[in-house]
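Sending over a structure as structure tokens; questions will come in a sec.
Every protein chain but one is kept in place in this view of the complex.
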Amino acid sequence: MMRKENMIIKHTRIIALDTIEMVLENEYISQNAVPGQFLHLLLTGHMLRRPISIAQVNKQENTVTILFKVVGEGTRTLASNSIGSTINALGPSGNGFPLEPNAHSTALIIGGGIGIPPLYYLANELTKKKINIVSVLGFQSKDYVFYENKFKQLGRSIIVTNDGSYGEKGFVTNVLDQIGAFDCFYSCGPLPMLKAITTQLKDIPGYISLEERMGCGVGACFACVIPAVPSGGYKKICHDGPVFHTKEVQLS
Amino acid sequence: MMRKENMIIKHTRIIALDTIEMVLENEYISQNAVPGQFLHLLLTGHMLRRPISIAQVNKQENTVTILFKVVGEGTRTLASNSIGSTINALGPSGNGFPLEPNAHSTALIIGGGIGIPPLYYLANELTKKKINIVSVLGFQSKDYVFYENKFKQLGRSIIVTNDGSYGEKGFVTNVLDQIGAFDCFYSCGPLPMLKAITTQLKDIPGYISLEERMGCGVGACFACVIPAVPSGGYKKICHDGPVFHTKEVQLS
Amino acid sequence: MSLAVELPGLSLKNPIMPASGCFGFGREYSEFYDLNRLGAIIMKAATKQARFGNQTPRVAETAAGMLNAIGLQNPGVDKIIENEVPFLANYATPIIANIAGSTLEEYKEVASAFNAVKEVAALELNISCPNVKEGGIQFGTDPEMAAKVTSVVKESSNLPVYVKLSPNVVDIVAMAKAVEQAGADGLSMINTVTGMQIHLPSKQPLLANQTGGLSGPAIKPIAIRMIYEVKQCVSLPIIGMGGITTAIDVLEFLLAGASAVAVGTANFQNPFACTEIIEELPNTLQTYGFASVKDAIGEGIK
Partner (left out) sequence: MSLAVELPGLSLKNPIMPASGCFGFGREYSEFYDLNRLGAIIMKAATKQARFGNQTPRVAETAAGMLNAIGLQNPGVDKIIENEVPFLANYATPIIANIAGSTLEEYKEVASAFNAVKEVAALELNISCPNVKEGGIQFGTDPEMAAKVTSVVKESSNLPVYVKLSPNVVDIVAMAKAVEQAGADGLSMINTVTGMQIHLPSKQPLLANQTGGLSGPAIKPIAIRMIYEVKQCVSLPIIGMGGITTAIDVLEFLLAGASAVAVGTANFQNPFACTEIIEELPNTLQTYGFASVKDAIGEGIK
């Protein structure tokens, strides 16, 4: 269950251009978070909280790692917090990725840019369940690449950059035919990427994590809806997601 | 001339209930400030700057001392700034007290509560000019008394508290007949006090420092006006004051 | 210290309630605290049929505020009565149903539907949503239309009706008088102020709906002004709202003339906004010399 908690910043580190890794200490959230869940962070001077995925958890040390890109005022404020200071979070928020495949099956992980963080925690947990991992990680360019080695330690990893400045050139979808067989996939990244992937892999069971601008982050305001199929209703990304089965929602 | 300057907090100290002494380092302001001038301080999260008087200056160390009472959100923010951090100020702002009496004449200083700070810098400068100082300092109660010894070092000082918990009981005006002769007076404090004093001492040359809610603090917005006599016009407290000759303005 | 307030149809243990649309139907916040602590609960707007609202993005952040263009998304009045009211009925906290519609007929039907539900204590009549108009005229900005919809709703229901006024008008007093005349039992003030944000990277309005309603501390001075003006000219009790985040804000609304208040946007920053305000309120009232909530109501008016 989500709670309102104060988290203490233990470490911060720049891991790529404009991209920061931050380790936050909080017992409750670290003990309860599952892959795919997020934190809803209160930042000084900002009316609305900011959703940031949980990228890793260390239950021994009661810490949660987040990775974020500085794209606007909120993430800039977040980045400017100093070690030892406290951030208020709602979390763990939302529903995570189902860790359902059988041991020894193969899961494909497809991440785009700053959609990659939740997939790292996921990949770790899948590996613990003896599921084989293949990762395809897309970035704008070489400067933005992060966590390549961390993913490599968990299985085969293919890096793709839009401009070809590192790894393969193009989009993550360009390399999917090099992967060989896999039983299911997990993806998070920009909407056009998710649309391309879910079209291309429509016959394979898959889970995607979605983003939307949020008001409450708890399911009360209807800001973050996405059309549901086949019911015709809507799902709330903050509350029913952010992870959905590909067949559950209608990407517009 | 007023400038926009960053000031570094060197020391802070609680000197009485809710009352803080803060030493700020800035060369330009410390070298140019005269008694009666103020700083217009920018505080995080606040739209309008806060005017705070200059209570002392140390030209060797390039510092300015301010004394302030925590009365609302702005002064609370100011008090929460830590040593070493920077505060943006416009200053030195406004016009100071004329240091006009002749050497060896006697000046009466009458301060009320948090109106006392500018009078301390003034008293020091008057003393340097060999003017005799008698101070009457009024406070709500014992807990709020500050700088008693500092004023005592400059001359005879009478402390008055409204509730009689320290010094004389009552208002500063109650003790004015104990002072003996003086050539002029300087005062700063709550408006009712200033009105009582200027009525009681109407035949003696005097200067008063006034407060009003400010917008710009530079004379451009007409927020801080006070009716002028005898011209019938208005004066701007931030720009033409905050110090006025008692005959120059109409206290309402 | 008594926090209790009596309003038409509403015996409130304290004057704090979540604002419509900012608290869903209570389920989510019930995981943070016991809803029994609230003075009342105002539900999300109900329309006759289910509505899916506007496209996303539906919210944007502004300086000390936010814009929303949810667009009356709700499961429809029947589903609300079936699925949501029973949940809230578990609590000893009065339920206020916020009703909306596109036509007089729709308002009538929604009001009648709630009239049959004993757990609903009052109606809040939302005439200030920008997509709520008939014949092109907005109910919320035309005194005559506002009066008409008020009468229709009063005729269709025995519940006390609080008309929720829009701030997007020249003369808020005229609006208040018109609905008072038409039989309103109380007023809710204010709804959101119409605003817009342009998203620089896309060079387009950020909200899919282009405009949205501004809420949060940014609009508090507008709410205070309107309540203060209206309180002097009508005798209806006012539920005040617009930017409340602290007990100090609540006292400011009480002094301006509100008899109770609703907290909206602040819930998003702090899920405990309502309960923290309730805890703080006695202390705040005492600090400023009041012995009860009632003592403070309208005291800012000379």
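Order of writing sets the chain letters: A, B and C. Residues in each chain are counted from 1.
Throughout what follows, a contact is a pair of C-beta atoms (placed from the backbone, for glycine too) under 8 Å apart; a residue touches a chain by one contact, two chains touch by 3 or more.
This structure is a prediction, so every number in the text was calculated from the model and none was measured.
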item	value
Partner chains on view for the chain not depicted	B, C
Per the touch definition above, residue among C:Phe52, C:Tyr228 or C:Phe272 touching the missing chain	C:Tyr228
Contact residue for the chain not shown (choose from C:Ser11, C:Asn36, C:Asn90 or C:Gln204)	C:Gln204
From C:Gln49, C:Ser112, C:Thr194 or C:Ser292, residue that would touch the chain that is not displayed	C:Thr194
Residue touching the undisplayed chain, where the options are C:Lys13, C:Arg58, C:Lys148 or C:Lys220	C:Lys220
Contacts of chain B with the absent chain, listed as residue ranges	1-2, 4, 42, 46-49, 74, 90, 212-227, 233-234, 239, 252
Hidden partner chain, residues of chain C it touches	62-65, 67, 141, 168-170, 193-198, 200-201, 203-205, 210-211, 214, 216-222, 224-225, 228, 243, 248, 251-252, 255-256, 288, 299-300, 302
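In this section, only the chains that are shown with their structure count from here on.
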item	value
Euclidean distance of C-alpha centroids - chain A vs chain B, Å	57
Centre distance in Å when chain B and chain C are each reduced to the mean of their C-alpha atoms	47
